[in-house]
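Heads up, one of the protein chains got dropped from this complex, but the rest are sitting where they should.
Letters A and B name the chains as they come in the text, with residue numbers starting at 1 for each one.
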Amino acid sequence: MSKDFLNDIIQPENLVYKKTELMTDNTLSYCPGCGHGTAHRIIMEVIEELGLAEDTIGVAPVGCSVLAYDFMNIDMQQAAHGRAPAVATGIKRCFPDKIVFTYQGDGDLAAIGTAETIHAVNRGENFVIIFVNNGIYGMTGGQMAPTTLPGMKSSTSPYGRDVDMMGAPLKITELMAQLPGAYFVTRQAVHTPAHVRKTKKALKMAFKNQMEKKGGISFIEIVSNCNSGWKMSPVQANQWMVENMFPFYPLGDIKVDSELINKECLTVDLKGQ
Amino acid sequence: MGELKLMKGNEAIAEAAIREGVDAYFGYPITPQSEVIEYLMAEKPHERTGMVVLQAESEVAAINMVYGAAGAGKKVMTSSSSPGISLKMEGVSYMAGAELPAVLLNVVRGGPGLGTIQPSQADYFQAVKGGGHGDYKMIVLAPASVQEMADFVELSFDLAFKYLTPVMILSDGVIGQMMEKVEVKEHKPRMTDEELIKRSPWATVGKPKERERNVISSLNLDSHIQEEHNHKLIAKYKEIQEKEVRCEFIDCEDAEYVIVAYGSSARIAQKSLQLLKEKGIKAGLIRPITLFPFPKKEINEIAAKVKGILSVEMNTGQMIEDVKLAVEGKVPVSHYGRFGGVIHSPQEVADALDQKIKGGFKDE
Partner (left out) sequence: MTEEIIIAGFGGQGVLSMGKILAYSGIMQDQEVSWMPSYGPEMRGGTANVTVILSDERIGSPVLTEFDTAIILNQQSMDKFERTVKPGGYLLYDPNGITRHPERTDINIFKIEGAKQAAEMGNTKIFNMVVLGAYLKMRPIVKLENVILGLKKSLPERYHSLIPLNEAAINNGMNNISEVQAT
């Protein structure tokens, strides 16, 4: 194809989709089929659409998304493992008018950072926590996470998670929803275009809550996959997620405008599926 | 002249922080330094200067709040005592790696473990040899009076921002809990956002279109880049060693023996000098004010003129290693100190030196 031909096509009137400027041109380090890339993109789109790019500071965790700052074209801080909510607290308390968010995985947020997470939420810090839950430690090679499902195999539960030995998976999002400092709590996914749109809507609400200084944390869990860690193809991983993760981690809003709207999810049997 | 007050070391440092225009303090209670956060909470610095004071859920959270605020260019500090400082070491290592300025106070108590709440200097190694993981150092200042507790706030922040490094004020239960006359400085206004951006263009305060994004991180997946970063840090530590040594000499001119002691041990040893004079022993005192950078050259020069050097520390012998490195074998170096929260008396220090001299002052 000649270059001239391409130039004919690349015209403003032919534009149907444009990558947000808030994503860098760096190649994503995530595995093909992973949900992180999509999650990154829609967060950046929301920040761009709300006109917050110049006022936002993001906090990246330890985990696969440790390099989020390579992809998100905004000011970012990289936090120690689990400490993102404390780092975000430090920033937000000093700059109450700036927009702050953390982006954390399940090992980071629900294991090593449990205390920082609970207390940031309980203080009602006015920032957004985005919690990507794929039931496994991805970056270190597929070890069991607090969110790993009963019977689910990982490199540190090679015969499946034994609930008697390791306890049940931790539904930290439901725990967070019960704290008075949580203003908006929802669980979403990004494996289909429809889910992506819903998640983006939730993100927009979360960032708007922060802009409007509605009292408290907006907490968005994104149930995602880890096809490498789960040792599946991307398609299989998404199917497995729908069939196994969603029943245990049901999608939908849990708390909106400080009000628990899904009380049922708080009473489900935490041990069973 | 500023206002004269009678204050505990822990209170003086808190008041000095407010007057220095510190933007934020994040802390967690632990004896013997809880007066720092108690004083700040009672003073409502938010109303006085807009300073943020927050009690965190743990020392780990507190140091990471410091990390976040420091990454946003703010003048921020924390304080704790030994067991809490161990917890903070993770954050200190990250700040050293990410080259963030911050000030932390350690009001040292006896250890290891939960140890005792009584004064000690057992955290010397932790403070000057790293403490956290990785190849790093931090500037360590050792106040010997309540006045220095107050004065070192300004000095620490100046050094922290000059070299982009965490700075530790290594105090102990004596200096933290004792009251002395202290002159507190006039209020300095806190920096405006514009001033902050000018001073710290690297700070994450939101990315304007015209500049590249700012990233605060200590991560380098490429080992060659990490090595380069380590080279940069080493060069910085070398410059600090060359330019920032501070120490005090007392009666060293015609001394035959010299005591090296910092912080409260230096105060105690100062009194010992009088007692030694009564015994007819000509003794002097070198008081390192910076423990990193350590006054190597200064001690080396004095070593050439004396018969022996006694390192007096409230621990089982830590700084003596640095004293020996500085002395380069020129004269014998020995150690004396009570520990575990027991404070040596001026008399004990004087007797120890006297006994060692009578025994021929041997290297230890």
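Note that contacts are C-beta pairs under 8 Å (C-beta built on N, C-alpha and C of every residue); 3 or more make two chains touch, one makes a residue touch a chain.
Bear in mind the structure is a predicted one, so any value in this text is a computation, not a measurement.
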Contact list for the unshown chain, restricted to visible chains: B
Absent-chain contact - pick from B:M178, B:L219, B:V245 or B:I281: B:M178
Absent-chain contact - pick from B:T49, B:N106 or B:Q270: B:Q270
Omitted-chain contact residue, chosen from B:L4, B:L114, B:L221 or B:I234: B:L4
Which residue of B:T49, B:N64 or B:Q118 touches the chain not shown here: B:Q118
Touch residues of chain B, complete complex, unshown partner: 4, 6, 31-32, 117-118, 173-174, 177-181, 264, 267-274, 343, 345-348
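Here, only the chains that are shown with their structure count from here on.
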Interface residues, chain A side, partner chain B - complex: 53-57, 59-60, 66-67, 69, 72-80, 83, 86-91, 93-95, 98-99, 115-116, 118-119
Contact set on chain B toward chain A in their complex: 23-24, 26, 52, 54, 56-58, 60-62, 64-72, 74, 76, 90-91, 94, 98, 204-209, 213-219, 221
